[in-house]
Structure formats: C-alpha cells, structure tokens
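Please see the structure below; I have some questions.
With one protein chain held back, the other chains of the complex are shown just where they sit.
And now, chain A:
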Amino acid sequence: MSSSDTHKSAAAGLPGQEEATPGAETAAATGFPIVARTDFSRTTFLLEVEHPQMARAARPGQFVIVMLDDHGERIPLTIADFDREKGTITLVIQAVGKSSREMQSRCQVGGALFGLVGPMGIPSEVSDAKKVICVGGGLGVAPIFPQARAFKEAGAHVIGVVGFRSANLVFWEEKFRSVCDEFIICTDDGSAGIKGLVTQGIEQAIAEHGDIDEVVAIGPPIMMRACAEATRPHKIKTMVSLNPIMVDGTGMCGGCRVRVGGKVKFACVDGPDFDGHEVDFDDLMARLQRYRPQEAEAMEQWLENCRRLQVEEVR
C-alpha cells in the first residue's frame, strides 16, 4: 500500500469524518491535478499543479489558497513559479504542521488538490530599479525566484542572495544562476557559500555596490525583519512579503491584518508586499502565535491516528 493510500484511509477512520462540507460537491469534482513533485529535503517539497488559467494570470508575488480535502484548512502559499506554456503553477511547501505534513504524505503525482484558488494579492511591483538584491530565506527561496526573473527581464542588475541551513538543503541553484548577475548562497554551517545569515550576504552586496536601488526579501518574519534592519541605515527601499494567518484570502475575514506604518492593512488584498521599513514585525510575529495550542493539538491527534493505523496494518 502506498503512503498516500495509507493516509487517505487514516482520514476516513476518524470519528465524525463521514460528514462532508455542505455544497462542496459543486466544486470541480475532480480537483486540481498534481503533475509533478520534487522532494528537496526531508521536509521541503515542490508540487506542480495543473491550472492553465491561473498560470496565465499569475504574476510574481501573488499567492494561492490550497485545500487538501473538504475537511481541510485553507492554506495560503506563495506561488513559487508558473509556466504559461505548460499551464502549471509551482508551490513549495515545508512540512511543519499537521496540514502541511498531511500534504507531504498525500500529494503525489496523479493525485489532485481539492481546492486551489488564486492568484491572490496585489502582484509585486517590478520597479525600474537598476540594481536589485533579491533575498530568499528558507521557504522564501522559491517565491523570490519569479521576482528575480521579472527584474532580470526588466533589465535590472540582479543580485540573488539565498539562505539555507546547510549545503544538502540547497535547491534551484542553477535556476537562480540563470537569472541573477551575481548569486550569493549563505548557509548556517558554512557548508556552501558564505557562512552566516542572509543579512551577511546583503551586507557584502551593499559593500561591493554603492548603488543598490531596491531590496526584495521573502522568508520567515524574523529574517525579513533582519533584512529590513540591514538596509535601514543605507536607506535602501526594502520590500517584504508577509505571511500572516488567513482564512478566505479575499478580504473578508480580517484575520491577516498587519500594522504597516501605523495603519491596519489586510495582507490578502492590500498586500502581501509591503515596505519592510514600515512593517510592525513584532505584531506580525505575535499574531502568528495565535493558534499554537490548537496547531499542537491537531498535530498530536494526526500523529496518533497515523500510529494507530500502522499498528492495525501490522496486525
């Protein structure tokens, strides 16, 4: 039995799972087909999903909302890439919580996503900057790629700075080198590129070039804050892409509200890109903790269900 089958039956075995979301059957009955998958590491994987209309509409910086099944959460994910000819969009997912780990075990080529809506959010503004640093950390490495490519196509000198924990987690190096004029890899342990955080890569690039017009940073909030602080003394415009908790992604719930320049903004319809020097990162990080106990509870129950199922299979 393949692992995807295992977890499908795991879901069916849960109490109360027989009820379906009302009206959900009117959604595309077959879902959105997964056409390719690449595993970058034990936790990070890439899915290519077929959606020609979305591949045509998507612009760098936008995101989608994914639902794994009719009991699932609506999970916001930044579009990592899109291929207008193949009619696919690419998502890079880090399996950290219940829903993303469930995706990791169930989303296989030939399968499908129950829900996929987007592209959402205001596309990143590809300014007429002459020299740009595109910074990606952790999961932010994937979505920074289409931005770097867009700046390159707009004729800018693009410096790519990406950060990973160690050399074996590095992905898309060739892809980045093809669109970046300069490319700096930073690893925590120094096993590839320079040893240190992406901020060191930024410092290095700023030291070499006195005329950086713009920095674009995508990654965990703590990294984006560090990037914004690194560029603040140099007064370099720094755009960040925020990832708060969302439900609908269409400006309806207000769960994704963030403080930018002292004003409340909804990341889903007013963003997700904002000026990094204006964003209240403390507020963002506190709000990301909102459902920690529930996340832990969901994770525990899911692991317990998987474990029980394995025991039953052994019997």
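Keep this in mind: a residue touches a chain if its C-beta (ideal position, glycine included) is under 8 Å from a C-beta of that chain, and two chains touch if they have at least 3 such contacts; residues count from 1.
Note that contacts and distances are computed from a predicted model.
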{"item": "Candidate names \"Molybdate transport system ATP-binding protein\", \"Sulfide dehydrogenase (Flavoprotein) subunit SudA\", \"Glycine oxidase\" or \"ABC transporter permease\"; UniProt protein name, chain not shown", "value": "\"Sulfide dehydrogenase (Flavoprotein) subunit SudA\""}
{"item": "Residue in contact with the excluded chain [from A:Gly61, A:Gly115, A:Gly160 or A:Gly219]", "value": "A:Gly115"}
{"item": "Among A:Ala112, A:Ala154, A:Ala192 or A:Cys253, residue touching the chain not depicted", "value": "A:Cys253"}
{"item": "Contacting the left-out chain in the complete assembly, out of A:Ala154, A:Ala192 or A:Val269", "value": "A:Val269"}
{"item": "Chain A residues that touch the omitted chain in the full complex", "value": "14-17, 19, 21-24, 26-28, 53-54, 57, 62, 67, 70-74, 98-99, 114-122, 247-248, 250-255, 257, 259, 264, 266, 269-270, 283, 286-287, 289-291, 293-295, 297-298, 301-302"}
